[in-house]
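So, chain A:
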Amino acid sequence: MTILLKLIQGIGVGALSIAVGLLFIGIGRKITARIQRRYGPPPIQNFFDIFKLLSKRSISHGFAFDLGLIAGFSALLAAVVFLPMGQINIFPHNSSLIMIIYLMTMAYLGMAMGVSSSGNPNATIGIARALTMMMGYEVPFAAVIFSVYIFSRTGSLANIVAAQSGGFLNWNLVRLPFGFVAAEIALQGMLGEKPFDMTIAPSEIASGPMVEMGGKYLGFGMLQHSIGLFIETGIMVDLFLGGASNIWIFIAKQFVLYFAALMINAIMPRFRIEEGVSFMWKFPLLLGVVQALIVVL
Partner candidate 1 sequence: MLKYVKTLNSMGLKARPLGDWEFEVLTPKERVAETLSYLKGSGFETFIHLMCVDWIDDGEFELVYNVESYGEAIQALVKTRIPREKPSMMTMMNLWGLCQVYEREIHEFFGIKFEGNPNLEQFFLENWMDLPPLRKDFDTKEFSEELFGFKEDESHGIKAPERIEYK
Partner candidate 2 sequence: MNSNLIWLVALPLIGSAVAAIVVRYKFLDRLITFLTFATTLFVLFSVHVGQSYSWGLNFLGTTLNLTLNVSHLSIFMLYISIAFGTVLTFYSLIDHSRMKGFLLLLILAANNWIFMSNDMVGFFFAWELMGWASVVSVLGGREREKSRHAALYYMIMSVSGSYSMFFGIFTLWRLTGTFSISANIAYLSSIVGIHPWWVLGIVSLFFVTFMIKAGIFPFHTWVPLAYAYSPDAFTPFLSAVMSKYGIYGMLLFMPLSLMERGFPSAFGGVPWTNYIFVWIGVITAVLGTVLAIFQDDVKKLFAYSSLSNLGYVVAAIALFTPVGITAGIFHAFNHLLFKGTLFITLLAVISRSGTSKLSEMGGLWKKMPITFFTFFVGIASAAGIPPFNGFGSKWLIYQAMIKQHLPFATILLFLASTGAFMYLFKAFHSIFLGQLSHDYDRVKEVSAVGKITEFFLMFAMTFFGVQPGYILKPIGAIVKSMGLKPLPVMANGYVTGMFSNIYVPLISWSLAVSFTLGFILFFVSAKHKYVSQENNYTAGQIPEDWGLTPETYQFSWNFYQPVEKLFAPFFRIKIDGFFRGTGDWTKTIGSAIKEIFVGNAQMYAFFAIVGLIIFVIAGWMA
């Protein structure tokens, strides 16, 4: 019975993350449009897009292509159930942050496998850029999460949230400010927003990994992006903003983080790849290391 309950809960959380992610992207499009003095699409535009994509015919390059795209979506769906979000916490004893990060890696691997098996060099160039950028932002982010680990004496997100309970002053945002800034910059890279959006460069490499994806494949890609957005901002909320008491506050906090990322996105040009990586290894990493030093000493 509990298994069934957990199953339903898990599917519910998955659906929620998709819906919230899509809505976020939609609102993000609207906000970006307003910053650029446009009217912008309706916030639910992404739901139209998803519906259209899933109902549109598409081409495939073979089973590896299919499997890769499904893996990209499903692995993230599998990861999101371990994320504590407000009062929804399906597996409270299994929310190891590193586990979630490695589960997300599976999604990237699947995605990379799928798009590269199409044989389109633009896709592979995009993937190579994405992996390079990943090496860039994961290092400062690792510095931050290990600082938080040592600081909170736990590696489980649920316990990290519990350790921050009791008001604003207990949030890691206040206690570990350098780490927060570093993680925020790393988050920008994780979300693939400008100035770190060299992976998806429509004018240079024909939108990179997505070049051969159409119809439902692109739909899966969008779903993956929306869940990824949900998880990444969710991790940040759990790590720094003290989690939340219920799901709505949690989503609100997530949106605050996403909003900040959007603002930077709307006004920034794009880095070259090695510039992006070296930026990540200078300023955010320095902050992360400073934070780690403060925590350890």
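Keep in mind that, in the parts below, a contact is a pair of C-beta atoms (placed from the backbone, for glycine too) under 8 Å apart; a residue touches a chain by one contact, two chains touch by 3 or more; residues count from 1.
On how the list was made: all candidates are chains of the complex that A comes from, given by their letters.
Here the structure is a predicted model, which means the values were calculated and not measured.
Chemist: Could you check which of 1 or 2 is in contact with chain A in this complex?
Modeler: 2
Chemist: Could you list, by residue number, the parts of chain A that touch candidate 2 in their complex?
Modeler: Interface residues on chain A, with respect to candidate 2: 7, 10-11, 14, 54-64, 66, 69-71, 73-75, 77-78, 81-82, 91, 93-99, 102-103, 105-106, 108-109, 112-113, 116-122, 124-125, 127-129, 131-132, 134-135, 138-139, 142-143, 146-147, 149-150, 153-156, 159, 206, 211-212, 215-217, 219-220, 272-274, 277-278, 288-289, 292, 295-296.
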